[in-house]
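Please find one structure pasted underneath; my questions will follow.
Of the protein chains in this complex, all but one are displayed in their positions.
Read from first to last, the chains carry the letters A and B; within each, the first residue is number 1.
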Amino acid sequence: MDALNIARAGEMLRDGSLTATDLLDRVLKTAADTEAQIHAYLSIDRSGALEAASRADSELASGVDRGPLHGIPVAVKDNMVTRGLETTASSQILSGYVPPYDATVVTRLREGGAVIVGKTNLDEFAMGSSTENSAYGPTYNPWDINRIPGGSSGGSAAAVAAGSALVGLGSDTGGSIRQPAALTGVVGMKPTYGTVSRYGLIAFASSLDQIGPLSLTVLDSALTLQAIWGHDPLDATSYRGEYPDPLEGIGKGVDGLRVGVVKELAGEGYEPDVDERVSSMVEQLRTAGAEVVEVSLPTFEIALSAYYLIAPAECSANLARFDGIRYGLREEGETTEEMMSRTRAAGFGPEVTRRILLGTYALSAGYYDAFYGQAQRVRSAIREDFARAYGQVDVLVSPTSPTVAFKAGERTEDPLAMYLSDICTIPCNLSGDPAISVPIGLDFQGLPIGFQVMAPALGEPMMYRVASAVEQLAGFDARPDLELVAG
Amino acid sequence: MPVEIDIAHVARLARLGLTDTELEHYRGQLSVILEHAARVQELEGEPEVNVTHPLGVVNAFRPDEVRPSLDREEVLGQAPDARDGFFVVPPALEL
Partner (left out) sequence: MSWESVIGIEVHVELATRSKMFCGCAVGFGEEPNTSICPTCLGLPGALPVPNEVALDSILAIGLALNCSVAPTSVFHRKNYFYADLPKNYQISQFDAPICGEGHLDVTVDGHTHRVGIERAHMEEDTGKSTHVGDGGRIHGASSTLLDFNRAGVPLVEIVSKPEIHSAAEARAYAQGLRAVVAELGVSDARLEEGSIRFDANVSIRPAGAATLGTKVEVKNMNSFRSLEHAVQYEIDRQIELVESGGVVVQETRHWDEEASLTRSMRSKEGSSDYRYFAEPDLTPMEMDEAWVERVRAALPELPAKRVDRYVASGLDGSMAEVLSGAGAPIRELYESTVAGGADARSAANWVTGEITAWQRREDTGSDQIPLTGTQLAELIGLIDDGKVSTSAAKEVLNGVLAGEGDPGEVARERDLIQISDVGAIEAAVDAVLTDNPDALSSLQAGEEKVLGFLVGQVMRATQGKADPKLVNEVIRARASG
């Protein structure tokens, strides 16, 4: 069988040609074959998944239909808390931690009848772009196991690419869904800030974090979004107004739409194959009837700098709670302070430590205005740039990542080089707008390239409309060779 | 623009008990990153800071209603040290 997507599996589950239990078996078999090489999962909840699958089967058989995710195996990034299931955010400091509650998205998955396969690997606390910063070892790219899958949602991306889940949940603070999606040849989407509850998402940078789906198709992405988004009274930043229908524009084409190509997201630093593929997709969109214009958003040049002050600042406070008192790791000390300092030094990996130090510094007396304060001004200016651009165009497009998947270890010693992986994705986190990465082809080495479509806040229907056109125009149907992976 | 960093002070504020070698290592990395981050000062003009919710959410409150407490034993079961219903830590320096 080919890789099944949610829409196709959903039909089969309902016409009786497939059971949720069979589907889960198949997914678990793929995991068994590939995990040793890929390491997408930190833990697989075999018994919980089997139970959910057999419940889905009996419900569907008796006419209870919980919607598109009913009976669908889902991979959940391990920074979303799951009651009774170890949740570590890939950190040593949360080793063995079993949360007493479910994240709202997890509750929504359960209520939607989804089958949670397990918890996927990530860069520790979602800080990284390669899934190498995991205390439990890196995840590798199914397209080439010597390469990284991107990050920080590299585990969910790799699981979907490999077929050890039909869909995955990731979180995106600076590109952590879209960049790994691009590097593993899947669809990754970051919703408008405030539309998917963050309750139960272990915070990295609260004003930037957003949960979203990684899937094989654009339609699957929209179906999953529909299942997980919506107002949550437990999240004060949750949007309370009308939510649009994400499926509304899918398949409607781009005729007459205005597409803006971001001038700043091309050229130097972009791999030629990436630039070339993206440009040819832009041409295809033009041929399909879109009005294509080049748009300049000058503040994008300093977006990365602002991001690397704002995100660490928020993380320095968000990660203060890991102190060895209420949960997780403790290193003993003679005083509370000594215990805390030892615990934190031992429990956090180097990237997390670096960002905590960076954020603490950026907020500290005497430096706040020049760093954090100024970064907030840049953030405001980026929003203004976006507003100007969306006065002219319906969507903005760019590469998702300047490069294809890089080799494991290649950037671990150079934080700045690693940070540059997110140059195309960060602006939408700073603005809060939705954006999606759609695979459009392979480079000369056979590695996937992603195409990013950005839209204004709550513009998910327009974003999905263009994304589905891109998907169709690209006709991307290559899959990683799992025989090779399984060795 | 070279950036001055009192790394030991920053590490203490963040309760990170790092060795001198580690501190020096991070100080070096931070100064490279901060030099890049200092590009935020290239922003032209002084736009008003507007970083509120992108969808304009304000006044997100909850009614004053009581919800059940977590089970104490389940919660304390996750604690590195607990006794008689309390979390236990070594003494604070103060007092």
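Keep this in mind: contacts are C-beta pairs under 8 Å (C-beta built on N, C-alpha and C of every residue); 3 or more make two chains touch, one makes a residue touch a chain.
All figures in this text were calculated on a predicted structure; none of them were measured in a lab.
Of the listed positions A:H70, A:R198 or A:R465, the one in contact with the omitted chain in the full complex is A:R198. In the full complex, chain B makes contact with the omitted chain through residues 9, 12-13, 15, 51-53, 57-67, 69-70, 72, 75-76, 81, 83-95. Looking at chain A, the residues touching the absent chain are 79-81, 87, 89, 94, 97, 99-101, 103, 198-203, 205-207, 233-237, 313-314, 316-317, 320-323, 325-327, 332, 334, 336-337, 340, 360, 363-365, 368, 372.
As a convention for this text, only the chains that are shown with their structure count from here on.
Within the complex formed with chain B, the residues of chain A that make contact are 97-98, 100-101, 192-195, 207, 233, 236-241, 299, 301-302, 304-306, 308-309, 316, 320, 323-330, 332-342, 344-345, 348, 353-354, 356-358, 360-362, 364, 370-371, 373-381, 383-384, 415-416, 419, 431-433, 457-458.
The part of chain B that touches chain A in the complex is made up of residues 5, 7, 9-18, 22, 26, 29-30, 32-34, 36-43, 45-51, 53-55, 57, 60-62, 70-71, 74-75, 78-81, 87, 89-93.
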